[in-house]
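A protein chain is absent from this complex, but the other protein chains hold their places.
Then we have chain A:
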Amino acid sequence: MSQEQLDILKRALKREKSARKAAETILEEKSRELYKTSQRLEHLLDEKSSQLQGIFENIVDAYVVMDIYGNVLKFNEAATKLFGYDIDKEAVNVVDLIYKEDYQYAMLSYMDLQTKGFFKDYEARVHTKFGQVRWVHINASIILDKNKKPIAAQGIVRDITDQKASEEKLIKSESRLSSLILNLDTGVLLEDEDRKIVLTNKKFCELLHIPLDPESLKGQDCTNASNQSKVLFENEDGFVSRIEYVLKNKKTVLSDELVMKNGAVLERDFVPIIKDDIYRGHLWAYRDVTLNRTYSKRLEAQKQKYSNIIANMNLGMVEVNNEDEILMINQSFSEMSGYTETELLGKKGVDVFLVDKFKDIIYKENSKGQNDESNSYELEIKTKSGETRHWFISGAPNYDVNGNVTGSIGIHLDITDDKRNTELIEDQKRELDVIVNSSPIGIVLTQYGQIIKTNSTFQEMLGYAENQLNALTIKELSLPEDYPDSKVFIDKINTGEIDNFTINKRYKKIDGSVIWAKTNVNAVRDIHGNIKYQVALIEDITSEREKTLIIDLINNLTKSILGKIDINEIARQIVNNIAHYLDSEDCVIYLINHDNETLEQVAVYGEKLDEDNKIRKRLIVPIGEGIVGNVVKTATSKLIKDTSEEYIYIAGDKRRFSQIAVPIISSGRVIGVIDSKHKDENYYTQEHVKALESIASLVAIKLRTALNIRERKKAEAKNEDLRIELEKSNDELQEYAHIVSHDLKSPLRSISALVSWIKEDNSGKFDKTSLLNFDLIGTTLDRMELLISDILTYSSIGSETLIDQEVDLNLLVDDLKQILYVPEHITITILNTLPTIKGDKTKLQQLYQNLLSNAIKFNDKEQGLIEINVEEKRSFYLFSIKDNGVGIDKKYHDKIFKIFHSLNKSKESTGIGLSIVKKIVNLHDGEIWLTSKVNEGTTFYFTLKK
């Protein structure tokens, strides 16, 4: 029952009640009036009674009069109708009418009637004649006689059964309604015109997060409620302003959408309650539509997604009827085929698109479609432009509502390009396979290090069969020493930093030997960048590497020993370079010590060196002993694959299992050995031997030279010692010469003094002969003095030289001309200007003095001519002193320079003068010689360095 209906009922009820009340009031007043005035107006009674009777008889409600025993005296028409009894025909007692359960209540009311004289608002059930139970409302009063003795009672009985029922209904529906409202899934808030809450429900509290019982909210003022609740909503201000707006307008508003901060979406209705054109309040209804919203949104998104997918897939869709006539196509199909929908409608696809040979297929397939089967097939078709395309078609039957097949729907996908690509890929794959298999480079495909595929080149390279390789990993084929280098790159590939790298590394062949290969690794990635495969291109570079290594070795070695002369340094460079080339941790150079026929380590590499790079234990091997000693003896290289099989092996610092030893041969003689050992057996190869032999011959000369230099240095050091010693003894000799000359000169002076004194003391006593003899003593003393001086000069020439003085020979000769006694008849001329040279001035003066004095002394001509000349040569000066004197016989030319070989024993000549000259010239790195003709003259030549 709606609120409106309720209201109507209520209003009707109210109206009736008030009408009855008015009537009852009138009745009471009248009866009381009647009673009071009955006596006074007795005479009027009858009149009045009849009047009253008329009134009562004519009122709508039942009017009953009974005696004091309850016997009904009078029913009006309404009462007769209500109770069903015709009191004229049958006697009725009211007790018979009372509904049993209401009997007590009826009795109480009857007591009231008796004591008070009336009762009011008695509501109880009664039995009608026909067994019906009716609700009645009774107001009753006592009728008294003239003696105020009750003689009867009268009552107005109203049938309220319908009213009662409708009231009950109302109560029921009200309670139903409120419980409905209370439990409604819509939040309801009913406010009166003053915004006081009339009604609200749980849902409302729940939706707006009000932690209270809805009942307790009744009567609360909502004026400020929107401000309290706004925090729940996304748009706080919007929420408040909207409420204000709606309240102001007082117009019905439906489905306002409110988004809450917790993601919920509410829908709100506003219904104003207007009664009799007066605003009485309003109703707010809140619904949670979150699910609806999100669901529809999701649905929308999915729809969008699938339509996108279909659009992007370019799937052509065609609907046909059972006759294969086209009923509908989509845009994609139109694009695929080149036809518009209008062009195709009603046509058979088979006729439009197919070349004859395919028609059978489509007929067959179409019949399948109609036989309730889905099917897929590939077709070659012609588009409108005549182009041949490949379509992949998937068909399914189409049904009507009754489940009958009405035709089929076909999905068409143009696979022409894919097909072409697939073919192309197939072709390329075949070509690639050919290339891979005939490639001169080994190719390996790996996944997580596991070999998946190899080509024949790689198989041959390592000597494995394909299936053997497929069971191996790259790691198993590699050497552990190479891991660190590879790992650096592998890590970079794994992190995506690089896509490929090239590395030179070793692989183990099936026979255990090792090859070097240039390995180019490429990562093949999936679309996520994860590595799917690795493709390695592997090129055997063992022999090239060998060559390069040898060339590098020779280059590096040559460079490193260039200009070096120290034997230890050279040997050290050799072992370092060779060890690097051999990739060995051991290398030694032995040199032969011929003094004791042994081999001595001059340079070692690796562990044989101590912290200061000194040889830990300098091994000395007798020639002929051990492998190295044997190499010397036989002058041939030795390659030992396993030293444990060699009885002559000499273990050095530690046991090593393979060894290589090559003699160093210079001028046909073994001067040393290059030796290297390795911890592994079978390490050295014939290539190594060849390389080392090349190196041995390359360094042999250098080592020989270095050895010679070492020898020479030893000799030089010895010479230096001797020279120092000689110098010392020279100096001593010099001193000695001085002392001797002093000791010799002193007696001469004494003799001179004594002779003088004898002469003085015996003046006039000696005869002429004696005096002459005294003179002879004097001359002899002079000669003795000169001899001593000359010897002293000669012996002094070697020492105390100040050879790097700047000496102007012109000045020097001019000075000499002043000092020397030059007789009148002799002329000294200087032809060319003499140079300034470096030398010892005193000694150079001595040189010229001796030569000039000889030239003067031995000139027998009337006009003596002495010519001093110089000629400038490239690195020296050629000096000459020419005279026209006595000349020297050729046979004396050598002798004259020798000491004490005076040609003319005279008082002025000691025979030392030319010896001194020669010695001075030699001291200045010059030569002296002469040309002479007896009686014609002599020319002395001498050279002095520039």
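Methods note: contacts are C-beta pairs under 8 Å (C-beta built on N, C-alpha and C of every residue); 3 or more make two chains touch, one makes a residue touch a chain; residues count from 1.
In this text, contacts and distances are computed from a predicted model.
Chain not shown in the complex: UniProt lists it as "Response regulator", one of "Response regulator", "Xylose ABC transporter ATP-binding protein", "Molybdenum transport system permease protein ModB" or "tRNA 2-thiouridine synthesizing protein C". Screening A:298, A:749, A:825 or A:873 for touch with the missing chain picks out A:749. Checked against the full complex, the one of A:781, A:830 or A:878 touching the unshown chain is A:781. The set of chain A residues touching the chain not shown comprises 738-739, 741-743, 745-746, 748-750, 752-757, 778, 781-782, 785, 796, 800, 842.
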